[in-house]
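A single protein chain has been omitted; all remaining protein chains appear in their positions.
So, chain A:
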Amino acid sequence: MTNPVTDGIDQVKTWIVKRHPDRQDIAGDLDLIENRLIDSLSFVEFVFLLEQVSGRSIDMDTLEVDSIRTLDAIEQHFFTARVS
């Protein structure tokens, strides 16, 4: 049986790696913003993806930077809550 949490975060990781072919993998605690894997322009598309994968609408104005700073934070804020 597939796990919706790991499925979701894997889709997010795949989306990032596809846009950064110099990377094969992304550690869960890697700062996506400091390492320029997400910038202002890709951030809008990233939120678009997160909404589709998590099934939740996201208000860009109130979104906290730290909630998408790492894959671990994304998993905690957008996927774990939905399953429990």
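One rule holds in what follows: a contact is a pair of C-beta atoms (placed from the backbone, for glycine too) under 8 Å apart; a residue touches a chain by one contact, two chains touch by 3 or more; residues count from 1.
By our rule, contacts and distances are computed from a predicted model.
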I notice the complex is incomplete. Of the names "Iron complex transport system ATP-binding protein", "PadR family transcriptional regulator", "Succinate dehydrogenase / fumarate reductase cytochrome b subunit" or "Holo-ACP synthase", which is the UniProt protein name for the chain that's not shown? "Holo-ACP synthase"
Across the whole complex, list the residues on chain A that are touched by the chain not included here. 40-41, 43-45, 47-48, 60-61, 63, 65-66
